[in-house]
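I am attaching a structure below and will ask some questions about it afterwards.
Removed from the display is one protein chain of the complex; every other protein chain stays in position.
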Amino acid sequence: MRIDGRAGDQLRPITITTDYIKHAEGSVLIEVGDTKVICTATVEDRVPPFMKGQGKGWITAEYSMLPRATQVRNQRESAKGKLGGRTMEIQRLIGRALRSVVELDKIGERTITLDCDVIQADGGTRTTSITGAFVAMAIAINKLVEAKQLAKFPITDFLASVSVGIVGGEPALDLCYVEDSSAKVDMNVVMTGQGKFVEVQGTGEEAPFSRDELDSLLELAESGIQSMIELQRQVLGPIAGRIGGTAHAATVSGK
Amino acid sequence: MRIDGRAGDQLRPITITTDYIKHAEGSVLIEVGDTKVICTATVEDRVPPFMKGQGKGWITAEYSMLPRATQVRNQRESAKGKLGGRTMEIQRLIGRALRSVVELDKIGERTITLDCDVIQADGGTRTTSITGAFVAMAIAINKLVEAKQLAKFPITDFLASVSVGIVGGEPALDLCYVEDSSAKVDMNVVMTGQGKFVEVQGTGEEAPFSRDELDSLLELAESGIQSMIELQRQVLGPIAGRIGGTAHAATVSGK
Amino acid sequence: MRIDGRAGDQLRPITITTDYIKHAEGSVLIEVGDTKVICTATVEDRVPPFMKGQGKGWITAEYSMLPRATQVRNQRESAKGKLGGRTMEIQRLIGRALRSVVELDKIGERTITLDCDVIQADGGTRTTSITGAFVAMAIAINKLVEAKQLAKFPITDFLASVSVGIVGGEPALDLCYVEDSSAKVDMNVVMTGQGKFVEVQGTGEEAPFSRDELDSLLELAESGIQSMIELQRQVLGPIAGRIGGTAHAATVSGK
Amino acid sequence: MRIDGRAGDQLRPITITTDYIKHAEGSVLIEVGDTKVICTATVEDRVPPFMKGQGKGWITAEYSMLPRATQVRNQRESAKGKLGGRTMEIQRLIGRALRSVVELDKIGERTITLDCDVIQADGGTRTTSITGAFVAMAIAINKLVEAKQLAKFPITDFLASVSVGIVGGEPALDLCYVEDSSAKVDMNVVMTGQGKFVEVQGTGEEAPFSRDELDSLLELAESGIQSMIELQRQVLGPIAGRIGGTAHAATVSGK
Amino acid sequence: MRIDGRAGDQLRPITITTDYIKHAEGSVLIEVGDTKVICTATVEDRVPPFMKGQGKGWITAEYSMLPRATQVRNQRESAKGKLGGRTMEIQRLIGRALRSVVELDKIGERTITLDCDVIQADGGTRTTSITGAFVAMAIAINKLVEAKQLAKFPITDFLASVSVGIVGGEPALDLCYVEDSSAKVDMNVVMTGQGKFVEVQGTGEEAPFSRDELDSLLELAESGIQSMIELQRQVLGPIAGRIGGTAHAATVSGK
Partner (left out) sequence: MRIDGRAGDQLRPITITTDYIKHAEGSVLIEVGDTKVICTATVEDRVPPFMKGQGKGWITAEYSMLPRATQVRNQRESAKGKLGGRTMEIQRLIGRALRSVVELDKIGERTITLDCDVIQADGGTRTTSITGAFVAMAIAINKLVEAKQLAKFPITDFLASVSVGIVGGEPALDLCYVEDSSAKVDMNVVMTGQGKFVEVQGTGEEAPFSRDELDSLLELAESGIQSMIELQRQVLGPIAGRIGGTAHAATVSGK
């Protein structure tokens, strides 16, 4: 049994509150256990210089933690004058993941920026950001579709993410902070509703891991992610029906 | 009548939710109308270099807005690599204000950092930060007192802040964003429970203002601040009774 | 009696030397007691990006101190790689103040930059900068008018600034550094020739102040500022006659 | 057949030149096809602040490319004034990977810094850096052992890395730049001599990938890495015999 | 004849006003033609980290120009967030030059910082800074000697600097800005009172120069520098007598 009484393959309670920030085109407060992230989607009618004139759009992400999201206060990166390596790595991951399920050539020369601000952290902030940002992005894109600014709903599949790891010798799903700190192997997985991998990032800094361990972690991740996608579908309501690949996803999550 | 139907001397609805962030020694979510700020108080057993060895403590503040707290997305200062002038000005103001009601020589060589993170902005973010940060600070300091780390409750008075301005030719209390943008005169006032001024910052960039206008704005501010302090007292419950100067404040707010 | 023998309502000796720097469109060396500031006005035929295409001009200020302007050497902000909060606050104040007396829509798409460089500091550097920068700006604008680049002299009123404070329990005008360091209340006031307030910035970090104290400080400030404006008028000579609001100002300064 | 005529499971020619830079405690020039990286190991008798007093050492890495290592010249990060996200991600990866095969509590309070400078790039610069840095590190550590500064040879296993991907629909080992640019799936794998995973980083930004595809890529990576470790063993000569886990590795590479 | 009517071997008028800034241990305003530089010497009882514990002192310099010292306004380096190459080059030159005539092991673990701030520029700002900074330094060091903090006057020789160049085909001494801009060869020379070279920096970017040209420039520089040293001696009065190498210098300047 795990530190918080969960079974190895059990997610923490998740809630997704939509339209949490009134100014944003899409926004959610996502809570996975005690991890809380505000995700907002901003739509702007321009693309970065390297994409100009291609008739395509861009999706990018920024990630930050409030200084006191953590047990010990972290210095602000704005005060340090630069982004840390961890922040850059995470926001590159979030952006890459979201782009994998959107047809960028169907959104016009627009940039959608997903801001993921962790207001309270208890493990899994990057995976929670991805799961929440997907919903915020879907809401924002749906507004473009309803305003007839897009001809077609360009999201091809659902997308969610979860962490898995080997804790106390056992594979475990959705690590909280205490588990994450003591995990021998730590893996973040991003998958689509159709059950395909978008990102697999496993690290065995403390102890290299075997192929069998890798396999069991991937299985745990898949089941957790499909449950999360089920919740995304509920929260998105009618918007969910417009997302490509739903039929397949339903099959997968039904198993 | 004002844009949101309020009378000139009427505050927006205010709510203060305490213990909003589990890791911080003190924390609140303060909402003044649609302006929402998370204020956390962090207590650390060290002081900045310039204060070492004096047997005194330090209180400081940091202020930030989430990128999409505003109508149009703001670039993160961490991404820009430096703090803007507005941010620095505001966090200096918040720190100065809070220090004015704490006996720094009674808190030991500790630093209390008040982080004020605006998650949604609709005018008055700096004044709302001060009002909320006072409560977060009182909670954090109270824990030190209860843990017998401090011999005496070192907060000498209540402290709150509000904006006032001349909008459409009329003095108005607690400006929302639309009012603030069109105000000819804009003033932020910080006062104590005893009705004394800690900061008066009035600007007539658009139109210099007369002494009579200044006087009417100060009166509006005083009444608004005393109402806010009444709410702080309710929210703080038994802690409120430990704050110096309460008796005087009661008299003032009773007029 | 004050540390330097002045009465409470007495300014330090002031001299303003015009055309101090040969390259600038307008320049002064202003000395208020031992505080010495070089103010230059630079006129450039462009505006910042956020103002392009509006047919209006912009006025902005930069402020700096030489490293050894002060008793103890200060590290250069260029060597630190960033501007400090105090510098940003001051240069925002100077720019705002000067803009309040210029019709920006009458100066074309030009930027006037006021550089205020403190070469020796003895209190009141920000207020001295404002008083000096006004003269440098008037000289520069007058050249534009004489060169027929402007149809109308666009300065609507005189503008000067002074510090006041409560020192040793007594209100005092134009604080020198020693007074400033020990003042319980410190206030910077910017006023026009017509006696209207442009900025009122009072801080009682050491001790909150009462309404009566505020009132007496405002009165001291007003009398000091009108004397300074009288000097500005003498120094500017014929240019002074072109500044709007002069008649009113004369009345005020005559009381 | 691939663009450069290799079979899908074929590595590019690899050469490792040891003692390439005379000043460093360990150094190699590693060439994998046209990708050339200088790896140096620096041993310093101090650890970063967060590790002081624990009696343990630290291993860290820095990565950079010469501006003209690439087809189009890249601006130097020193001129930009900050490290990019890609650089930070890569150097975090290299450091993490190397730490996984060293007993940090056996190297004393020392820091070993692996500098990986790409002088010519043709795909796989991060994996090549890891493979080369391992050799430079082993040489440097061996000197410590020979100088009797360490009681025990603290490297527990060999370590190498390779990229794999799906190019033109087929799994391919050790992608060159042209392949990497057009790969639908891109994965970097770091493994030990015993055939355990240290890092698995797979990205399907262009197209999510299935479990079957993942499995075939992992197999390709394993075979490539074991060949690389065989070369490391030859290059290291007698030092190789001191590395833990060699027996197992031999078994693995013998299959 | 030159643009300002001087002969080829004629310096511009020079004045050195000592004790120009009241707070500094040594200070001058040096004016060479229309080039005006404030030089202050600050003495601090500490040395940079790399010199600690050697029982020696350090002399360093910083150089800056006010934004409007020049015909066209320059952006402040503090606003840019970094020092430019030209500034670094100049301040390294000034520091190196001054160190060459001071016995660092005779000044204790102190740092003397020479701040050279150009308030008006008309060519030769770096050479003027050196000539002025030497006087400010001598005054500051003399105070240490008079306060018996130093056992011996540690300045071994006078030091001054001048620019020379080939303008309109003719060698010319002490170039003003217009000459400097059109010079084919530009050389800055720093010499001691004894007529020895401390720095020779000649650049023929526009046109490489011959050995004969080099020789004639060096001769011009020597004569100009000895005249400047004569002025330094007058300005320093009794302090001049304490500077080593004076006798030799007198001989040289007498030729």
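The first chain written gets the first letter, and so on, giving A, B, C, D and E; residue counts start at 1 in each chain.
Basically, a contact is a pair of C-beta atoms (placed from the backbone, for glycine too) under 8 Å apart; a residue touches a chain by one contact, two chains touch by 3 or more.
Predicted, not measured: the structure shown is a model, and the values here were computed from it.
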Neighbouring shown chains of the undisplayed chain, as defined at the top: D, E
Which residue of E:178, E:200 or E:231 touches the chain not shown here: E:200
Residue among D:16, D:30 or D:69 that touches the chain left out of view: D:69
Identified contact with the non-displayed chain, of E:15, E:54, E:71 or E:210: E:210
Absent-chain interface as seen on subunit E, which is shown: 82-86, 88-89, 91-92, 96-97, 99-101, 157, 187, 191-192, 194, 196-211, 214, 218
Interface with the undisplayed chain - residues on subunit D: 21-24, 27, 34, 38, 40, 42, 44, 62, 64, 66-71, 73, 76-83, 87, 113, 115, 117, 119-121
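The rule we apply is simple: only the chains that are shown with their structure count from here on.
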Each chain counted as touching subunit A and subunit D at once: none
Lowest number of touching-chain links that must be crossed from subunit B to subunit D: 2
Fitted rotation between subunit B and its twin subunit C in degrees, CA, nearest 5: 180
Interface numbering overlap (same over half, different under half) for subunit C and subunit E: same
Far-end chain from subunit A, centres as C-alpha averages: E
For subunit C paired with subunit D, centre-to-centre distance based on mean C-alpha positions, whole Å: 61
For subunit C paired with subunit E, centre-to-centre distance based on mean C-alpha positions, whole Å: 35
Centre distance in Å when subunit A and subunit C are each reduced to the mean of their C-alpha atoms: 52
Per-residue overlap in subunit B, given as positions that touch at least 2 other chains: 81-83
